[in-house]
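One chain of protein is taken out of this complex; the other chains stay put.
Entry: chain A
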C-alpha cells in the first residue's frame, strides 16, 4: 500500500487515531480540520475509556479491543514523544457503578452478570467494600459493582498525542480547512473541494464526529449521524474525594435510550488537577449550544444523590458538547457502498474517546483488506439505521 494517499477529514480523537493507524501502515496521510485539532467534541468530554456501560454485543467487543490497544498505543507513542504521551494522563482507575434503588440494584446485578459472560471483569462490592473504595459515596445505596478495567484519559491531550504520532509517521495536518464537496469520477471519489483548494487522494475518511452527517451530505452520500448534546460541570480543585469513575446505574439506561428529551444520570470523577467532573446529560437539540441552567441543575441534583458531601463544592465551569449519535446506538466503521474510495468512522456517541483506537485499527485492517480483529459487519455503513433513516430535521426539540 505504500504510496497510497488518504485524506482524513476531522482532527478529533477519531480522526487523529485513524490518521495514526493509516500513517503507520504506510499511507500518505493528510488530516483536514476546519477548526483546530481536538477542539470540538473531543475537548468537551470526560475522557471515558469504559467497558462498564456496555452490555454484551459488538460495541462491548470494540470497547474491549480498544481497552487492550490503549496501553500499547500510548507506549508506542511515548517512544516518539514522551511528553505528549505523559500529557494523556492515562489512568486505569476503574469504575464503580452504584444503584440507589432496589429495582436499579436488580437490573445492575443482572447486567453485570451478562457482562461477566462476555469477559468483563466485574466485582460486586458490599457496603464495607464500597465505603473503603469510595469513602464519600452515599451510604444510601442498594448495590455497587466495581469494573477494574475502566480507565480515563485527558481527551484533548490524547487526541494530540495520537496526532503527534501520526505527524511523526509522516502525516500532514491542515487546520482551518473546510471540506465543501466531492469531486467524483464515475462512482469513485477522487478529490474534495475545500475552502483552501482542491485536495486529491486515493481514499477519504469521514471522521467529522457529530458533523459526519453534514459532511456526508456535502459529499453527496448522506448518513444519519446526528448531534446529541451533553453537559459537564467542573468544580474548583478540592482534596481527593472521588477515587474511581463513579456513576449511577441509571447511566446505562440513558446511554441506551433514544429519547429526544432530557436524560440525566450522575457520572462523577476527579481529574489529576483536583477538579471533580460531573456529568451527564443527553438531549437532542441539534447544534444548539445555549446553556440551560435547568439541565445543569438536574445534573447537579443527581450527582449529589451519589455524593452528598459535594454539596458545598463550587462549580466553576460548565461545558457542553455534541456527541455523534446514530439511531441504533452502534458506531459506523466501513466503506461507503455508494461512493467508492469513501470511508466512514464515527457515530460513537459518548464513547468516541475510548473506542477511537479500536475503530481506527479496524479501519486500517478493512482498508488494507486484512482479516479484522473482530467482526465488523454490525458497524457497516450499509445498514438501515445509517442509510435508511428519515431525513433529520435541523432541530428536534427545544426543552
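Definition applied: a residue touches a chain if its C-beta (ideal position, glycine included) is under 8 Å from a C-beta of that chain, and two chains touch if they have at least 3 such contacts; residues count from 1.
To be clear about the criterion, contacts and distances are computed from a predicted model.
Chemist: Tell me the UniProt name of the left-out chain, picking from "Monosaccharide ABC transporter membrane protein, CUT2 family", "Pyridine nucleotide-disulfide oxidoreductase", "Dinitrogenase iron-molybdenum cofactor biosynthesis" or "Molybdopterin synthase catalytic subunit".
Modeler: So, among "Monosaccharide ABC transporter membrane protein, CUT2 family", "Pyridine nucleotide-disulfide oxidoreductase", "Dinitrogenase iron-molybdenum cofactor biosynthesis" or "Molybdopterin synthase catalytic subunit", the name matching the hidden chain's UniProt entry is "Pyridine nucleotide-disulfide oxidoreductase".
Chemist: For a quick check of understanding: of A:4, A:39, A:138 or A:184, which residue touches the chain that isn't displayed?
Modeler: Of all options in A:4, A:39, A:138 or A:184, contact with the hidden chain holds for A:39.
Chemist: Which of A:7, A:97, A:159 or A:246 touches the chain that is not shown?
Modeler: Answering carefully, the residue with contact to the hidden chain is A:159.
Chemist: Taking the entire complex into account, which one of A:141, A:292 or A:348 touches the absent chain?
Modeler: Considering all chains, including the one not shown, the answer is A:292.
Chemist: Identify the residues of chain A touching the omitted chain, counting contacts across the whole complex.
Modeler: These residues touch the chain not displayed: 16, 34-40, 43, 81, 83-84, 87, 154, 156-157, 159-161, 163-164, 167, 173, 175-176, 178, 211, 233, 235-237, 273, 275, 278, 287, 289-293, 296-297, 300-301, 303-304, 310-320, 322, 398.
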